[in-house]
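Removed: one protein chain of the complex. Kept in place: all other protein chains.
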Amino acid sequence: MKNNCSAGIQQRLAWFLEPTVLVFSLCLVLLAIGQVVSPGFAAPRQIINMLVVASFLGIVAAGQSLVVIGGKNGIDLSVGNLVTFGAIVGGAMMRQQDQRLVLALVTVLVLSFLVGLLNGTGVVFFGIPPLVMTLGMGIIVAATNRFITGGVPVGGASPLLRSLVVGRLGGVPGILFWWVLIAVLVLVLLHNSRYGMNLYALGSNETAARLSGVPVVPMRIITFGICSLLAGLAGFLYLGYLGSVYNITLGDKYTLASVVAVVVGGTALTGGTGGYRGVFFGAIMLQLLESLLITLRMEQFGRNITFGVVLLLLIFMYGRDKKLRM
Amino acid sequence: AGRGEAKTEGFVIGVSNPWVGSEWRTQMVDRVQEVAQPYIREGFIKEVIVQSFDVPLEGQIDQIRNLISRGANVILVNPADANALNPVIREATQRGVIVIATDTEVSSPEAINVAIDQAEWARISARWLVDKLGGEGKIVAINGIAGHPANTARVRGYTEVFGDAPGIEILNQVNADWDNALGQSTMQNLLATYPDINGVWVQDGMAEGALRAIRSAGRDDIYVTGEARVGYLNLWKETGIDGIGVANPPGCMASALEVAVQLLKGRELKDGILSGPFGNTIYVPVPVVVTNLNFDTVYNEYKGYPDYYSVDGHITPAQAEQFFK
Amino acid sequence: MVKQFFSLSGVTAGAKRFFLKGEVWRLSLLVMIALAAVITAVQPNYIMPYNLLVKLRTWLPLVLAAYGQTFVILGGGIDLSVGTMIALVNVTAVEIMAAGGFSGPSILLGFLCGIAAGLAAGAVNGFCVAYLRFQPIITTFATGIIWTGLALWIRPESGGGVPMELYDLYSGNFLFLPLVVWALAALFGLSWLLKKSSFGVHLKAVGGNAPAAFETGLPVARIRLSSYMICSVFVSLASFCILGETITGNPYAGQGYDLESISAVALGGTSLAGGIGGPLGSIFGAAILKLVNDAIFFLGIPVNFQRLMQGLILVGALAAGGLLSKKNRGNGKDEE
């Protein structure tokens, strides 16, 4: 009886320590603190504002999580530059005209997918570690951003794109609908599709995956492709949010933030585990934390230290490697 | 790479720019090359060599050394720091190279700065804001990168002005790193936190983001300072606000080139022309202040330009001669 | 097969064998020499002693950071906080020196406190990774944010009134030879020692297969901790070089050094997975990164192409290294 009871508690504790639940609870805690310190922080309008800002990171992190799950030190450090790429190419193609919207979107998606394929090719065929391969590719993409446009982006978001992103439906901005749609697609992709099953298999044991028929090389390359594609898409939507591109480093901040969101969301960098559910809330949590620290009027140094310490605490909860001594 | 005593033409101009993140810098580099063209045609200048790359501080030192190696006679720098380049500037001047810093001022006594007064630049829009609010109201400020010298000077400038207006209360000052998107989301945060804001002091690309956030929150009762950039002017036109845009000219480096030309011609600076915190700065005037009074003229002049383009200006050779004996 | 292919004939065969067989750092050396040759061809004064010396001075910080990073990577970790650690050490040192008015003893004390700050930061990183078993990439990213916070707290903006003497010290001579030359010689010597030492073997064992090293009875956690702490010492030295060069206390010093040092390590032939390689290659790797920039500049490549070239050369060099090590491992590795 007693045993049963403690087992029950243990189970419940395990459930609570489940990354998704933990991160979600943390979001609620942050909202509560914010509301106490500065009434209005948790007002629906403000929450929506923060979700809007989080959505771009959320979309980039979706791609990042795929690459990480695929294992073999999978990481993509070119995503930030691809966000800029998506915004710049999108703006240059669209030139504020609605009838060019589809063309611009397709161009962005195709080009960024190709960049991802190049990443994958470097990793698979030349054996370059993903970290440096994507770092190098990031430099190339950043340079291309400059080169294509001569350093001076032209055009900008068309009115339709703007209203698709910031226009509201029932008080909810369009971007949130897109984010939820992408989230659902990614979740289905991961948990109910051949691709997802192959990806998890690949991430947990590559040799066994190959011998079970998983097409290892195409899988890896395509995964980098999807990751880049999502980053490009995020950039395109970001353009809709910003209206025009003013700065060719605007996406840089998403590079490491997306990795952080993935880890905070409970996807180990060793691959084969985790999923998008936690990452989704991870992105929201990061944004909430940042907003809260700003609202607290904390100075820059204090914000940095708090942010770093919170991250370390989360890593302590579940970003840890296996014990050597079992 | 020594310069022959008798050299009177065929000078080599080096440009060192350590950050390529914003179009403002692109415009700066383009403009200096453009202004050099007539001199190149007449053979006075042989070539303009550009070092423009994202590098950390010591990377800019390397840039300057490379320019010395390539035989530059004049090096125009947009310095990443006020003091860090002093050793390499000494290296350069010891080898007979003229170093002129623009945009941000360096403390080296061997160099000359040609810049607008960033503190004064900030004061202009701060004064405007105080004026519009009738000396009474709650404001927030959105700043650039903490610790950056230009940012520090600007904060100093507006703090003075707002400090002199007892009715003005600064609710919060946030750094948004001169990032448009960050400016937009920061403004959203601030609006939600402080429902009773009357004014916002903001600058650079961030101004556009902040204005967008304010408009989409439906608050047209807030006064916002701004930036004399085409994108901002368009938004200004679209929303019909009562605004201000103080030009921070990318042409400052072109102004520096004009000064350099005079120096190469062997002219000497007038006494007392140098001022500034380090006593080595030639201040050039802020070229344009856009308000509703002159909005239409400026708008029409820059209508065809892309969004990122800054309302610009630089001194003419004649103006440059004024600084010399 | 590879062997036969390259041992074609004559004198060149020996060189080919040296550069293309065995450890990858030899290929890095070859690339480095080739880049230097290209630059010298268009800019003969590039390898003049004065210029070379000046170059070494600007390269030394990255060389040191990459050198330190190699220890961490060899031990199976990675350190993304290298750049911000440079800032932390920098501002700590400058603040102490300034408090003592930059007198001789205060400068010495400043250096000591700087190293102490670096060691403390390295110890935190190492403790989290080795004893708490945090994943290195994300952990050092997080601690890096904290180091920036601390640096900003100590000194919110750059400056500090560091006297020119510090620059003279860094650029000056020591026992008839420039300081940088001594530093470089010391690094080469250390690489040789590491290869011969039991610590080097144990470090590679831990990075190559930590569970096996543990089962063998090696103090795995202690070795990983020390790899982070050794790294932080070199990073502190890198920070001092930057201080000597810029004579400025700067809370943003060292930006970009983390990823650049990792690239240098990879270019130097050390496997990012740990256990294979050595710090010698990282010296050449760092030099390659710097030489690429210079080559692009001296070849007069237009501004907008420069970064593109940089990226392409970086990826190209990595790909070449990857292919080569694949080939060299070729025959025996099939069991995997």
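Every chain is named by a letter (A, B and C) in the order it is written, and numbering of its residues begins at 1.
Rule of thumb we're sticking to: a residue touches a chain if its C-beta (ideal position, glycine included) is under 8 Å from a C-beta of that chain, and two chains touch if they have at least 3 such contacts.
Here is the rule we use: contacts and distances are computed from a predicted model.
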item: Protein name, per the UniProt record, of whichever chain is missing from view ("ATP-binding cassette domain-containing protein", "Hydrogenase maturation factor", "ABC transporter domain-containing protein" or "NADH-quinone oxidoreductase subunit K"); value: "ABC transporter domain-containing protein"
item: Missing chain: touched chains present in the view; value: A, C
item: Touch with the omitted chain, as defined above, among C:G110, C:G275 or C:G321; value: C:G275
item: Sole contact to the chain not displayed, among A:V214, A:C227, A:A283 or A:L311; value: A:V214
item: Option touching the unshown chain, where C:I146, C:A205, C:C231 or C:V303 are the choices; value: C:A205
item: Residue touching the undisplayed chain, where the options are A:Q35, A:S163, A:T249 or A:T273; value: A:T273
item: Residues from chain A at the interface with the omitted partner, ascending; value: 188, 191-195, 197-198, 200-201, 204-205, 207-215, 272-273, 324-326
item: Where the unshown chain meets chain C, residue by residue; value: 193, 196-199, 201-202, 204-205, 207-209, 211-219, 271, 275-276, 329, 331-336
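Note that only the chains that are shown with their structure count from here on.
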item: Mean-CA-position distance for chain B and chain A (Å); value: 35
item: Distance between chain centroids, defined by C-alpha means - chain A, chain C (Å); value: 30
item: Shared interface positions of chain A, touching two or more other chains; value: 146, 151, 300
item: Multi-chain contact sites of chain C, meaning residues that touch two or more partners; value: 152, 156, 303, 306-307
item: Touching residues (chain side chain B, partner chain C) in the complex; value: 1, 20, 29, 50-54, 56-59, 61-62, 65-66, 69-70, 81-87, 90-91, 146-149, 152
item: Chain A-touching residues of chain B, taken from the complex the two chains share; value: 20-23, 26, 146, 172, 174-175, 178-182, 184-186, 188-189, 192-193, 195, 205, 208-209, 212, 216, 229, 231, 306-308
item: Contact set on chain C toward chain B in their complex; value: 43, 45-46, 51, 54-55, 58, 61, 152, 156-162, 164, 167, 171, 242, 245-248, 250-257, 290, 293-294, 297-298, 303, 306-307
